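Can you keep this structure in mind? I'll have questions shortly.
With one protein chain withheld, the remaining protein chains of the complex are depicted in position.
Showing subunit A:
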Amino acid sequence: MATASPSVFLLMVNGQVESAQFPEYDDLYCKYCFVYGQDWAPTAGLEEGISQITSKSQDVRQALVWNFPIDVTFKSTNPYGWPQIVLSVYGPDVFGNDVVRGYGAVHVPFSPGRHKRTIPMFVPESTSKLQKFTSWFMGRRPEYTDPKVVAQGEGREAITAPRKAVFSVHGLTSPRALALVHIKGT
């Protein structure tokens, strides 16, 4: 039954970036992108996107809703490097500059079906107080040049990050596998 050639399987992700809770900030937009290993490639859909700017609702919920669609299919031969979705949230500061309000990442769920994920967001902070004041004043906060760094395990020990908010991504995953019989787990 074993085949010598690698077996290809597909992973289809449909969902939305539903909403966020950021008690201190308003007028936010988010960007998403996927980070995956070398054996993975997107075959359909968009692997990056920028949402609209949303404001908090006036009612008691104070909800920030994007309802931003995610629709992408990956193909792979190896579960190593399972895709992660990386979210970055930006908003204006007191002076009107666009600054980063949070980064977060989560693995795409492994099993088919409906999943709801709440992603804690963090923002990098400089350890020097002078730098913190200068960056608040000038509007140039510490920001990642490539947000995909958030999905990696190496190099995180250099980061200090007060956590700010909670984010929820509502996703449907259905791995459609041509050779699922070889990989158990769903």
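By definition in this document, a residue touches a chain if its C-beta (ideal position, glycine included) is under 8 Å from a C-beta of that chain, and two chains touch if they have at least 3 such contacts; residues count from 1.
Just so it is clear, contacts and distances are computed from a predicted model.
J.: Tell me the UniProt protein name of the chain this structure doesn't show, selecting from "Response regulatory domain-containing protein", "AP complex subunit sigma", "B9 domain-containing protein 2" or "Transmembrane channel-like protein".
T.: "B9 domain-containing protein 2"
J.: If the hidden chain were put back, which of A:R61, A:H107 or A:R140 would touch it?
T.: A:H107
J.: Among A:G49, A:P79 or A:P142, single out the residue that touches the unshown chain.
T.: Within the whole complex, the residue contacting the unshown chain is A:P79.
J.: For subunit A, which positions touch the chain that isn't shown here?
T.: 2, 23, 37, 78-82, 84, 104-107, 109-111, 119-120, 122, 127, 151-154, 156-166, 182-186
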